[in-house]
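With one protein chain withheld, the remaining protein chains of the complex are depicted in position.
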Amino acid sequence: MSELTHVDETGAARMVDVSGKDVSARSATATGRVLLSPAVVKLLRSGETPKGDALGVARIAGIMGAKRTPDLIPLCHPIALHGVKVTLDVEDWGVAITCRVKTADRTGVEMEALTAVSVAALALVDMVKAVDPAAVITDVRVEEKLGGKTGRWTRDEPA
Amino acid sequence: MSELTHVDETGAARMVDVSGKDVSARSATATGRVLLSPAVVKLLRSGETPKGDALGVARIAGIMGAKRTPDLIPLCHPIALHGVKVTLDVEDWGVAITCRVKTADRTGVEMEALTAVSVAALALVDMVKAVDPAAVITDVRVEEKLGGKTGRWTRDEPA
Amino acid sequence: MSELTHVDETGAARMVDVSGKDVSARSATATGRVLLSPAVVKLLRSGETPKGDALGVARIAGIMGAKRTPDLIPLCHPIALHGVKVTLDVEDWGVAITCRVKTADRTGVEMEALTAVSVAALALVDMVKAVDPAAVITDVRVEEKLGGKTGRWTRDEPA
Amino acid sequence: MSELTHVDETGAARMVDVSGKDVSARSATATGRVLLSPAVVKLLRSGETPKGDALGVARIAGIMGAKRTPDLIPLCHPIALHGVKVTLDVEDWGVAITCRVKTADRTGVEMEALTAVSVAALALVDMVKAVDPAAVITDVRVEEKLGGKTGRWTRDEPA
Amino acid sequence: MSELTHVDETGAARMVDVSGKDVSARSATATGRVLLSPAVVKLLRSGETPKGDALGVARIAGIMGAKRTPDLIPLCHPIALHGVKVTLDVEDWGVAITCRVKTADRTGVEMEALTAVSVAALALVDMVKAVDPAAVITDVRVEEKLGGKTGRWTRDEPA
Partner (left out) sequence: MSELTHVDETGAARMVDVSGKDVSARSATATGRVLLSPAVVKLLRSGETPKGDALGVARIAGIMGAKRTPDLIPLCHPIALHGVKVTLDVEDWGVAITCRVKTADRTGVEMEALTAVSVAALALVDMVKAVDPAAVITDVRVEEKLGGKTGRWTRDEPA
């Protein structure tokens, strides 16, 4: 079984040396869900003004969260980000969040995509928590990863 | 139905004015789960060195994440934190994360607890992603909230 | 003439000791303007979708900027913020920005209000710069300051 | 009329994908002014010690502010900065601030230059606000932009 | 022998709960030294302009560093700072740095004082490293601590 790459032979954490990796175009898509009460879903779906801003704030939080990834995740490399897109869709059960991140660097950007989804979800929960203190963030996961040595990985056909 | 407190009467986002709220002892407990492959669970459970550090890194990331909450969540108030404890337990299906945050301030700390759980989970995923790219963060939610005007809220007996 | 409070008797910068100041309710209002081309004003005024998000992003940036004030301004004290409201109004000449910040602490919050206005203005310029590279941020200033030893100060009746 | 590049076809904010842009040498120059009372101008002009430090603190704040641009401006890309120079000149009406930023990356650096000018101006206002609460930050704008697809843009000969 | 307060009974790191501690006036003084080559000392001592700014930049870096303490030190509580003063004195062997920090909160501020000294020292090394790559930061330590349950602690009379 492969070893954890972020710990050395003595088990100590380290930021993995990626000097030997190629700079190449890479992207990653992550998704997540925020389960909300019917009352909040109705509120987000109504044409009333709150809707736009609640989702808009979460979207901005997600994009900014992607940029904070190396500040938050101890062993993540600080890398350039070429594009970040966060989408929030209101569903019957709550809000579906998707984030796609692109770069051309030596490491993948799946942590940036996962962080963006998580921070967008947290920001959304913050906006609705007075109405729905029981909101749940769930199914935060990588869907697809392109580029680098491993090429393409998708959840359905993991390779 | 109650309104979203983070938007004003025109629907614009704002940081809610808490001047009128009392400074009081408050705490919040949040939990979450990271679903991992049996191979990673075995690795985390083995007595080998990686285990300690992988969970230790996630725990530190969670504690530091709690402190970054107002930087990440646009409308969260910057507040004092009196104590943060993050626990990670390896289970058959992955890792269970619990975070308890305490303060004495004008706002609750459920967002800090949720953020700590999310960041600990993200850091754990980062540590194992080379071995298990399909890891899933799930069920991130507030379990209990004490203090402030609303007193005690628990997920099982919400009111 | 009064001395600069942020430098000591040898002229060296310091973070002024406010231990002796009272914790009291304080607020500050700052304003600023972003001068834009008629084309951008028309775009912001149109009912088309970009409008909402461009102003919404600037509003969020301003609120988050208020929280970053002690990170940005070397001698500012890190303080609690009880409420932050940022308003953006589209006018014929561009966008008028107003920010009101409230706290109960030992120092005033005019720097937080000014920083929020500046960051909101910068974020707006960033959103429109491809269309209007000549946008100008102007007239960023404190309008009113309440609380603390000096009581009420307004631009029109400064004393 | 060109569209706002930072919003997608549905009007949602995004960090624009710059993968297709070339890495090239780019620079930007921004300026701004802080209007001050004659008393403060005299103080800054006097040979007394405070002068150096007040302007020195603002200069450092501006340089550090340039580095914080992607943290502050939601949709700005995190990029490398190759050089940042901030100049403050005391004039009869206050202080003139100029910032030049250089990079070799996929996006321009006018936002970094504008942010540096704004933060330097805010830091200066903070230093003098006890003496001059009516200080005004004004005329913050891009003067020149070199490199990238658009080549050279100057305020006087916009192209 | 006393236990490490930052780890719980299972050895896991935590942010210690200080809810039970009193808010009281506290201060701490830390010192440190940067050993420099005679050439750099001469340069810093000369009346030429570089001197002022090199020491001024280090002083500002130290003050800002004090504010970043909870971001850097994983288990430090985020607390209010009431005053920070950083002094740099050029000596024959290099530069002596002293920092005094004051607060009124539930925890001491010795980590803030030590962090300010360290960051000021690092910034100074950065300024002179092209001339003196062998600079050494040494003797960074708490000299005095006042307030809280332990009252007064000084290095010479530790109890």
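Order of writing sets the labels: A, B, C, D and E. Residues in every chain begin at 1.
Please note the rule applied: a residue touches a chain if its C-beta (ideal position, glycine included) is under 8 Å from a C-beta of that chain, and two chains touch if they have at least 3 such contacts.
Quick caveat, the model's predicted, so the values are computed rather than measured.
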{"item": "Candidate in contact with the missing chain, chosen from B:Ala13, B:Leu35 or B:Ile60", "value": "B:Ile60"}
{"item": "Hidden-chain contact residue, picked from the options A:Ala12, A:Ala25, A:Ala39 or A:Ala134", "value": "A:Ala12"}
{"item": "Option from D:Val16, D:Val41 or D:Ile63 whose C-beta touches the chain left out", "value": "D:Ile63"}
{"item": "Touching residues on subunit A - with respect to the absent chain", "value": "8, 12-19, 70-71, 74-75, 77-80, 105-106"}
{"item": "Residues from subunit D at the interface with the omitted partner, ascending", "value": "25, 56, 59-60, 63-64, 66-68, 78, 80-87, 102, 104"}
{"item": "Residue ranges of subunit E at the interface with the undisplayed chain", "value": "1-7, 10-13, 32, 39, 42-43, 48-54, 56-57, 60-61, 64-65, 68, 71-76, 110-111, 114-115, 118-119, 121-123, 125-131, 133-142, 145, 153, 155, 158"}
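Here is the rule we go by: only the chains that are shown with their structure count from here on.
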{"item": "Mutual neighbours - chains that touch subunit B and subunit C alike", "value": "A, E"}
{"item": "Centroid spacing, where centroids are CA-atom means, of subunit C and subunit D in whole angstrom", "value": "16"}
{"item": "Residues of subunit A touching at least two other chains", "value": "52-53, 56-57, 60-61, 64, 68"}
